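Heads up, the thing below is written out as structure tokens.
For this depiction, one protein chain was excluded, whereas all remaining protein chains were kept in their positions.
Think of it as A and B in the order they're written, each chain with its own count starting at 1.
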Amino acid sequence: MGRAAQEPSAGNLSAGRAAVVLPVLVFVAAVLGWEALVRIAQIPHYILPAPSLILTTLWENFGSLAHSWWFTIKITFGALLLSAVLGVALAALFAMSPWIERSLFPFAVVLQVTPIVAIAPLILIYVDSTTAALLICAWIVAFFPVLSNTAIGLRSADPNLRDLFTMYRATRWQRLRLLLAPSALPYFIAGLKVAGGLSLIGAVVAEFTAGAAGRETGLASRILEASFRTEVPKMFAALLLVSFTGIAIFLLFNLLARRLLGRWHESETGPGR
Amino acid sequence: MDAAIAIERMGKRFANATQALADVSLTVQAGEFVAILGPSGCGKSTLLRAVAGLEAPTEGGIRLAEQAHEPGMPPTSFVFQEPTLMPWATVFENVWLPLRLAGRSRGQAREQVHALLRGVGLDGFDAAYPRELSGGMKMRVSIARALASGPWLLLMDEPFAALDEITRNRLNDDLLLWWQARGLTALFVTHSVFEAVYLSRRIVVMSARPGRVVAELTVDEPYPRSDEFRTSQRYALMCSRVSNALRAGEQEAG
Partner (left out) sequence: MNRILHLARLACIACAVAAVGTTPALALDKVVFATNWKAQAAHGGFYQAVADGTYRKYGLDVTIQQGGPQVNNRPLLPAGKIDFLMTGNLLHTFDNVKNGLPVVVVAAMFQKDPQALLAHPGQRYENFADLAKAPVVMVAKDGQFTWWQWLKVQHGFRDEQLKPYNYNLGPFLANDKAVQQGYSVAEPIYVENQGKFKPIVHLLADHGFSTYSTVIEARTDMVKNRPDLVRRFVDASILGWYNYLYGDRKAANALMRKDNPDMTDDELEKSVALIREQGVVDSGEAVTKGIGAMNGTRVRDFYDKMVKAGLYKADDVDLSKVASYEFVNKGVGLDVKKRLGAR
């Protein structure tokens, strides 16, 4: 029963383990170094809090911070979902009609390059619900990479395969489903990876400019609040949660990419995996 | 017998004014194995694509006779120089493709796909992905797919050019077996004199661009052919005749 055999080697095994252990070690060393620096140089907590202080503050305030964290996560993933769905839909539309693409693409570019900090207050004027406004802002930031990448991906199908599908008299739907979509998948995933981080940034930045204190608030409001109340360790604690979320999103999409592309696409099957 | 393929004074000029082919006339009988031989850029691939219906002639015409083939499927199959497999699909799914596009479900196609894979010597590789296969194995999958739709005409565009000699020779032998077993008509484009002589009954030699037929030679060796033929005197003689015709064609176009 032959599959082309891949030789396991001692090198591969320890390389896999090292990939996890090494970054963790470096990270822990950095945190310890930070703690040492603060203690030795006696840096005041309102300039640079020590990691130990940040963690204690996080623990003490976890109840309220967790609420805000959940809100930010909801906005982030909501925006991401919107970006993915609309990005793919629009990319498919572009693939089917070059005229539509030419007409609408400039708008997409404008959306991409206009700073969200400038747009957010405007959107808040036009949209009543703060949550909806935040969602829209986060979506604007995350949308373009998905659209752009997927559009390119849909165009990247092997021309010989395209001819083959023509010869086998494939319907338009069959072509999209069996050829164009799988060809576009690696590009879409790459766009999604970028959009993942961006939707978090969008959610946070949008809330900085357009959020309101109150019940529906995310981590950005907590960061601002802590900043205005001069509670610097709490500010760092909230920032820590934001970073953690960003890392989690990054890892999540890496995993997704591995699952979907790991068996066949060069981006995920490279040497040493 | 009426010709299975009749190419009459066919020419192809591209949009950028390149005249790829000029005044090509050729007939192919059903069941023949015909090689199209020529230097690079002579338009032989364009000719093959025109027969496949992927390019339209700008002058003259191509007629394909109605021959018995799998109903509901296209009468022609094409094998490219690259295996042109879907990298995201397994070997099974790749071979299943023509059947799937014609509406056969995975279950309906299973037996046929397995038989095809057995036929090309890839029994048991159903679940493998293309990137796990060698070049020769990928090409076998590509041929299995081409045969899946049950065509009467097999068009092959330098399919073994990228493979090493040993693999190429083995595939040459296998290809002849498959051709004979199914009674296919085969049009085989190549730039290798040796391959053309070994495989075909008739060799059509083309000139450089704009491509036209400069010679047609017949290889009288009966089928099945074997290694013995490859090392024989008559093979060497035939090869040198064909080479001369090829060289003459190149000079003629000048």
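By definition in this document, a contact is a pair of C-beta atoms (placed from the backbone, for glycine too) under 8 Å apart; a residue touches a chain by one contact, two chains touch by 3 or more.
Please read all numbers here as calculations on a predicted model, not as lab measurements.
**Q** Taking the complete complex into account, tell me which visible chains touch the one left out.
**A** If we consider the entire complex, the absent chain touches A.
**Q** Among A:S227, A:S243 or A:S267, which residue is in contact with the omitted chain in the full complex?
**A** A:S227
**Q** Touching the left-out chain: which of A:V38, A:L124 or A:L164?
**A** If we include the chain that is not displayed, A:L124 is the one touching it.
**Q** Touching the left-out chain: which of A:A79, A:A95, A:A195 or A:A210?
**A** The missing chain is touched by A:A210.
**Q** I need the residue numbers on chain A that touch the omitted chain, in ascending order.
**A** Those residues of chain A that touch the unshown chain are 44-47, 121, 124-125, 130, 209-215, 224-225, 227-232.
Throughout what follows, only the chains that are shown with their structure count from here on.
**Q** Using mean CA coordinates as chain centres, what's the gap between chain A and chain B in Å?
**A** About 48 Å separates the centre of chain A from that of chain B.
**Q** What residues on chain A touch chain B, complex-wise?
**A** Touch residues, chain A against chain B: 1-4, 158, 160-161, 163-170, 174, 178-179, 182, 185, 263-265, 269.
**Q** Can you name the residues of chain B that touch chain A in the complex?
**A** Against chain A, the touching part of chain B is residues 49, 52-54, 74, 76-78, 80, 82, 84, 86-89, 97-98, 100-102, 124-125, 128-134, 149.
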